[in-house]
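One chain of protein is taken out of this complex; the other chains stay put.
Now for subunit A:
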Amino acid sequence: MAIQITKIFKKKKASILERWMQNQLAHVGLREDLISNDDLRADSSELIVTLLDTLNEKNLDDPDSSDFDPVVELLNSLSLSRARQGFSPRETGLFIIGLKEVLIGVLQEEIIDHKELADLSLKVHRLLDNFSISTFEAYIKGREEVILRQTDEIAEISTPVIRVWDGILALPIIGTLDSARTQVIMETLLTEIVESGSSIAILDISGVPTVDSLVAQHLLKTVSATRLMGAECIISGIRPEIAQTIVHLGIDLATIITKSTLASALQHAFKSLRLEVRQQRIDSVLSRVKPQ
């Protein structure tokens, strides 16, 4: 008669949970700072219950069976939340790997026949290894979400609009200008134009490493939108190598005011606002410094 593996596991359910908990609590890498023992016990117990509910003698052979969807789902959500909480991949992976050790241990105690033991162990290994893999996939997905969120945050903080003068805004762009970034820049710029009543905006691209046709198109769009708001837009910080590349690429920036430096853009802005920056005359400085 074939050994009923599910029967063994169900009979030993309480002891499996206990041993698994003990292993986890004894482990040096236990993250008591990130998860309480009660939560860990609840997670562990839920996983065992779900696993034993779905496991039967037939699907034991078939790790890809859709029967295991609830187990995989549960593991994925645990793994995702652990990735977000800051668990390391090792800590996350040890969770399911620890369960495998306990299950194999139980089989070793319950099955006497060597061949049978080897055979069933192999199946349990395969099944739980499959779970481990999906745990890792979910973990990586969780980390990617964290990275994406941070990217969004960086995009937002890295587009400050500076009021350099009454009526003049400056916007230093640093990094790559993709569609999402352009959207953020455009929105902040347009809002700031309205709020500050500015009539000139300087886009400084000294910090943009590559100006390809996509970036150029984004810049052109931003300039047109600024114009629609009734403000003038100057692009500054065009490095010599970028200028040569733009020409070869065939991008026509003739309709836009461009300056090589932020300083010359500012000067242009002052001129069109009919402001003047002058050095103080030496004698008037001296007359103030000289004691009477």
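To be clear about the criterion, contacts are C-beta pairs under 8 Å (C-beta built on N, C-alpha and C of every residue); 3 or more make two chains touch, one makes a residue touch a chain; residues count from 1.
As a convention for this text, contacts and distances are computed from a predicted model.
Going by its UniProt record, the hidden chain of the complex is named "Serine/threonine-protein kinase RsbT" among "Serine/threonine-protein kinase RsbT", "ABC transporter, ATP-binding protein", "Acetolactate synthase small subunit" or "Xylose transport system permease protein XylH". Among the residues A:113, A:145 or A:212, only A:212 touches the chain that is left out of the figure. Screening A:55, A:103, A:242 or A:269 for touch with the missing chain picks out A:242. Listed residues A:137, A:178 or A:195: the one in touch with the omitted chain is A:178. Taking the complete complex into account, residues 176, 178, 209-214, 216-217, 240-242, 244-245, 248-251 of subunit A touch the chain not shown.
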